[in-house]
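The other protein chains are all here in position, but one chain of the complex has been omitted.
Moving on, here comes subunit A:
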Amino acid sequence: MKVTFPHMGNMHVALKTVFKGLKIESVPPPPITKRTLELGVKYSPEFACMPMKINVGNFIEALELGADTIVMGGGWGPCRFGLYAQVEKDILKDLGFDFNMVILEAPDSKISELFKQLKSLGQNVSLLQALKTLKLAWNKLDAIEIVEKNLEYFLPRVIEKARADKLYQEAIESIDRADGKNQCYKAAFEAAKAMQELPTENQEPLKIGLVGEIYTILEPAANFEIIKLLGYMGVEVERSIYLTDWISAHLFGGYIKKTDHKSIIASAQPYLNYWVGGHGQETIGSTVGFARQKCDGVIQIAPLTCMPEIVAQAILPTVSVKEDIPCMTLWFDELSGTAGIQTRLEAFTDMIYRRKYRASNLKEA
């Protein structure tokens, strides 16, 4: 059995560890490239959102490399993602691929369910071994996030941005190779320290909160590497979603890591009091949170046609006025030119810079 899975940011590092520990051979899809998206666009329904198109491309490329089992997340609720595993299975079968599909239904706080599903995949692995594996995978995710957060902090500040970027890449690679917890954290903290030692610009950067749909936030290929684009423009980005927060809140009932998911949902009131599917409510809640943390602006990103985010987008202008925070929404779909995104990001950054500068001038006067 050769297992593959969809890409989502650096998630593959942890999944590779999980499968290795469960003594299952895994074939991660190649990195997402233009070809991946082209395959996805060619074989997916036209009106599906970009995450699904990238999924399909990932699976085709992995099946070409010899994978015979696909592990995909399921789910339920108003977001179409819950249906994607089924649709993708049909598409790939119609294309003539021979494979097995295992759909992990989001258990939402029922960890035993997840174990059962994973165990159906496993090959004579003891429970202790399985637990150890999960723990290492978790450590890897955690270490990766330390590096990601450091990059988000230092990229806008350091003068040699390419250098910081390289340190980040190298750290992710060593975490990927690591066999134990200590190695993971060592790589992470070394990268953080090296970034800290790089010479920095004098000016304190602007800070933008990034909210929106989870896949678009976590997968750089789905958002034109917006965090780096902004970082190179000298803007610090804080995301509303990090993978470990999401896993902790949705798979482990919030027990393994303290997250502020509940307070985010509470902050969405009174603007959006209902769960509208996906991360619609989180988008509003996080925007309010970022406004109260005195971020300079908020950018909402999502794939075109994403319903929960459309609902959130309609509410954002009110939040923007009431909480006094500039907001902008960017929709992503297949598009090769980055000029349009670049122009909008520049204009937005310019605007918040001038608004901030004007406000501080008025205070002094």
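The rule is simple: a contact is a pair of C-beta atoms (placed from the backbone, for glycine too) under 8 Å apart; a residue touches a chain by one contact, two chains touch by 3 or more; residues count from 1.
As a convention for this text, contacts and distances are computed from a predicted model.
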Chain not displayed: protein name in its UniProt record ("2-oxoglutarate synthase subunit alpha", "Aspartyl/glutamyl-tRNA(Asn/Gln) amidotransferase subunit B", "ATPase, BadF/BadG/BcrA/BcrD type" or "Spore germination protein"): "ATPase, BadF/BadG/BcrA/BcrD type"
Selected from A:Gln86, A:Asn182 or A:Thr343 as touching the chain missing from the view: A:Thr343
Touching the absent chain when the full complex is considered, from A:Arg35, A:Lys93, A:Arg177 or A:Lys322: A:Arg35
Contact set of subunit A toward the excluded chain (per top definition): 30-31, 33-35, 162, 225, 233-234, 304, 317, 320, 326, 331, 333, 336, 339, 343-344, 346-348, 350-351, 354-355, 358
